[in-house]
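Excluded from the complex is one protein chain; the other protein chains are retained at their positions.
So, chain A:
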Amino acid sequence: MAVAARKTSGGGRTDRGAAAETAVDPAVSEVPANNPPPFTEAEDLSAYHEMLLIRRFEEKAGQLYGMGLIGGFCHLYIGQEAVVVGMQMAANEGDEVITGYRDHGHMLACGMDPRGVMAELTGRRGGYSKGKGGSMHMFSKEKAFYGGHGIVGAQVSLGTGLGLANWYREDGKVALVYFGDGAANQGQVYESFNMAELWKLPVVYIIENNKYAMGTSVNRASAQTDFSKRGVSFNIPGEQVDGMDVRAVREAGQRAIDFARSGKGPYILEMQTYRYRGHSMSDPAKYRTKDEVAKMREERDPIEMVRKRLLESHKVGEDELKKIDAKVREIVNDSAEFASHDPEPDPAELWTDILVEVRA
């Protein structure tokens, strides 16, 4: 009965599955018209190194997952490297970073030890969380990285609290709160926007629009796909940024961070980016065409863009880039080697870190 009723009354609706049939989603290939100032050679070299480290690290993590050394859920950041690297170039030391579960790139960009991150992925003693957190849950107060959270959108209210603590302590720091286009549809995001603007908290909300909320494209999941407008009714300024161009990210990031640090309140940056891999390692990403991914890799790859600039504009030699490549591979291989041989956690760890005073 219920099924029949839905069929007859549903004539006015658009077919919600239709967008999935489109070969290349038009929203995917749109690029915001940012025109950022050029990087110096040193800046491009630094960005190249940082982004390459994330990419190679993630590729290695993918391999270790395939070998069964990494279990659980493992979300790779490949394709999105320019976002966190550009933002970190704009941030001050001590500005806090918090994100969801696609967090490896953020941790590396915050300067966390690749060995400690990889060893957490393999669940070893030397991992940042001593093997108790895994891919989605790491933390480093020293590097101002506040996790690593597995519930979609929850880091937005927590991150607002980081800004609240900055405001409370008047320490001049800004909280950088990362979440995706999928998390942008969670309710607590808007509670957070309201509170942050009401109290003029020093928070930059960075919406990493990688075009897919798990397996659902932005057009099929979001009524308003311009995420920079999501703060309009709270009077929070926002802008769309070419998140594949590290220069555009750094420039917009600087503007947003300066705004927040000066006491004017929060700022929203929608980073138009793209993830090359599936949502997690267990996702074959059949909801999009191979052409769409190939086109993005070919035309918009954040690392290739910098590499090209280094070779053509800065006249950096291939040899020098090869040296960077080799150095990055060495760091990544070392982390994998460490993470493969570091001992597994002692069973006694099971009972530590639950409460200050542990009582069975």
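Assume a residue touches a chain if its C-beta (ideal position, glycine included) is under 8 Å from a C-beta of that chain, and two chains touch if they have at least 3 such contacts; residues count from 1.
FYI, contacts and distances are computed from a predicted model.
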item	value
UniProt protein name of the chain not shown, from "Aspartyl/glutamyl-tRNA(Asn/Gln) amidotransferase subunit C", "Oxidoreductase, putative", "Pyruvate dehydrogenase E1 component beta subunit" or "Nitrite reductase"	"Pyruvate dehydrogenase E1 component beta subunit"
Among A:G79, A:G105, A:G159 or A:G265, the residue in touch with the chain that has been omitted	A:G159
Option touching the unshown chain, where A:L64, A:I98 or A:L176 are the choices	A:I98
Which residue of A:I151, A:M214 or A:A294 touches the chain not shown here	A:I151
Among A:G86, A:G127 or A:P302, residue touching the chain not depicted	A:G127
Missing-chain contacts mapped onto chain A	96, 98, 127-133, 137-141, 146-151, 154, 156-166, 168-169, 175, 187-188, 191-192, 194-195, 198, 352-357, 359
